[in-house]
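Excluded from the complex is one protein chain; the other protein chains are retained at their positions.
Here the chain labels run A and B in written order, and each chain numbers its own residues starting at 1.
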Amino acid sequence: MSDGEPRAAAAPAGAVPAIEVHDLTVAYRTQPVLWDVDVTLPEGRLIAIVGPNGAGKSTLLKTILGLVRPITGWVEIFGAPYEKRRSWVGYVPQRESVDWDFPTSALDVVTMGLYGRIGWLRRPSRAHREIALDCLEKVGIRDLAGRQISQLSGGQQQRVFLARALAQDARLYLMDEPFAGVDATTERAILALLKELRATGRTVVAVHHDLQTVADYFDHVVLLNLRLVAAGPVAETFTSENLQRTYGGKLTVLTQAAESLLGERAAGGG
Amino acid sequence: MSPTLAILLVAGAVSASCAIVGTFLVLRRMALLGDAISHAVLPGIVIAFFLTGRRAPLPMVIGAGVLGVLTVFLVEMFHRSGRLKEDASIGVVFPALFSLGVILISRYAAQVDLDLDCVLYGEIAYAPWDLLFVGDASWGPKALWVNTGTLVANALLVGLFYKELKVTTFDPGLAAALGVSPVLIHYLLMSAVSVTVVGAFESVGAILVVAMLVVPPATAYLLTDRLGAMLALGVGFGLASAGGGYALARWWDVSIAGAMATVSGLIFAAALVGSPRYGVVAKLAARRRLGGRLAGQLLLLHLAETAAPAATLQQRFGWSERRLRRTTERLVRRGLVERRNGALALTAAGAAAVARGPGAQLAHPLAEASGELAPSGGLARAQEPADGSV
Partner (left out) sequence: MLDGVLSFTARNVLLGATILGVSGGVLGCFALLRRQSLLGDALAHAALPGVCLAFLLTGSKAPLPLFVGALAAGLAASLVILAAVRWSRIKEDSAIGIVLSVFFGFGIVLLTWIQKLPAGNQSGLDKFLFGQAATLVWEDVRVMAALAALALATVALFYKELKILAFDPDYAASLGLPMGRIEMLLTLLLVTVVVLGLQTVGVVLIVATLVTPAAAARQWTENLGVMIVASAGIGAASGVVGALASASVPRLPTGPVIVIVASAVLVVSLLFAPQRGLAWSRVRERRVTRRIRRENLLKDLYRVGEAEGTFARLVPAPRLMGLRGQSPARLAASARPLVGAGLVERRGDAMRLTEEGRREAARVVRSHRLWELYLTRRLELPSDHVHRDAEAMEHALTPETVAELDRLLGYPPVDPHGRPIPPPEAAETGTGPRRQAAEARP
């Protein structure tokens, strides 16, 4: 599982983009879910993917991860196909994607992030457990290591998923609605974690459900509704016009909120 | 009545009867509950036999009905407790009930003619001689009466409750809002399944009843988007399985019920592969077309910016030469692109298509199927794709 390139602490300008998507079309059964999507995502940023329900946001993540086969198009991660870059990518799925009634502890789940490293036929060692505990520490729930996952709150479960991805020590993190359904404290903790990741040169691409916070949390945004509507830095791209085109005009309250936010930022000097 | 005719009629009645209620089992994703009921009714039949001392149809039907409702109730109870998921609930309830039935038979009825193997695959070949006597006159095979009875009952049920069954199947929320109790319809349906099952028991046995309940309706499901058509087709395929199965069994001299199940499976396989809309072949073709259409659009868009020789295009899109050729041919045929001085360029019509803008290009690439069962129809709205997230 060799990658070839060393991991840089911070990305120099003009570096290989984190993700390149070309002419991507994905269909579920016979319904197209992504149609002719072309987008390039830079390294070292916090990037949000927003769009209405059914817009294909999760599908885009899954296609990047190779979990879904596109009809046409291709994806490259740091200049190579996903199979070559697996160990550079950490995935945080939606919380609903697993059954939290599974008989296992938080520490156990985080240790799963190391399974790629541990390899066949070997057991997780003490060292692996230490790494997992450290990751739980980073998300602030080390004391819940032995807790059965069904007894965790939504925010704690989200943090377990994050810790699991952190265990992979990736360059690029793909997250599916990491802020959905978590309490305010967890939201702050997750945001702090993302900012820390960015500070160490990593890239985060997150499907985000809350338009109100896009401008505050992220510096780059991808607007998706079956097709790519727009992509770019938040200040230029997260405009009410683009939002209208993404959400088809059903957006008034949210549009106003976004506008006022952007206005505030502009007035306050960003 | 000749034995052959008797058997065919009985088989036909069984399969038609099962197909009618089975349609709703398939649509409501309760095929396995039907499987469970078909096993679990065994103790009910045995107890009825004990209580009445003979194998009379009516007590057995009642016994089966009770057990059927009990099965559904127990499964729901286990599931509702939150300690067991639905599939596990089914998987613990029916084996336990079935075991109870087998123990009762082995211990207390072994000397009487409740044959265990018969329970599993029936013996329809005996039907012509198991006659119903009213007084001294023979009214024909018992099995024919029983299964025609269930057929009529099921047809009545579906006829009288068609709207209610339809709305509770496709939109349970709406049903509740309209005052139709989904729970009532559910138990009504399950009772009908139980009664049908026991009627078919002696002819085809527990496991093959499942085949008659599930396979013909599933075959129909692959061919239509309308509930009414699905019911009709399901019955049709059931009859075909019955007839074909009998023929096969006579030819090879094997179990008739087993042959019926096998034939129903073959018909299903044919539909699975060949269904014009939902079959595997059609799916693959549709995907191909989708890819081709997209390729065409990409080419149009690109040409709108600059007329270019073939080689650059190939490099830009990473296509094989064959693909590029195919796509070009298609567009040329549709009059959107022409060859000019060794390069490709848009025609006026092609330019107009591009100019119509993203709206035109966003047009749904696949013909929309319509009807309750269609991808955008009632059933799709009520039940999400397995993937869940989009």
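Heads up, the rule we're going with is that contacts are C-beta pairs under 8 Å (C-beta built on N, C-alpha and C of every residue); 3 or more make two chains touch, one makes a residue touch a chain.
From a predicted model like this one, the values you see are computed outputs, not experimental measurements.
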Contact partner of the left-out chain, one of B:Ala261, B:Leu294 or B:Leu331: B:Ala261
Hidden-chain contact residue, picked from the options B:Phe24, B:Phe49, B:Tyr121 or B:Phe237: B:Tyr121
From B:Phe24, B:Phe49, B:Phe98 or B:Phe237, residue that would touch the chain that is not displayed: B:Phe98
Footprint left on chain A by the chain that the document does not show: 1, 29, 62, 65-67, 83, 86-87, 89, 91, 93, 97-99, 102-105, 109, 112-113, 115-116, 118, 120-121, 123-124, 148, 150, 164, 168
Interface with the undisplayed chain - residues on chain B: 26, 29-32, 34-35, 39, 78, 81, 83-85, 87-88, 90-92, 95-96, 98-100, 102-103, 106-107, 110, 116-117, 120-121, 207-208, 210-211, 213-215, 218, 221-222, 249, 252-255, 257-262, 264-265, 268, 272, 275, 278-280, 283, 386
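Everything that follows uses one rule, which is that only the chains that are shown with their structure count from here on.
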Centroid distance [mean C-alpha coordinates] between chain B and chain A, Å: 39
Contacting residues of chain B [partner chain A, same complex]: 283, 286-287, 290-291, 294-295, 297-298, 317-318, 358, 362, 364-366, 375, 385, 387-390
Footprint of chain B on chain A - complex, ascending: 23, 25, 27-33, 35-36, 53-59, 71-72, 74, 94, 96-97, 176, 226-227
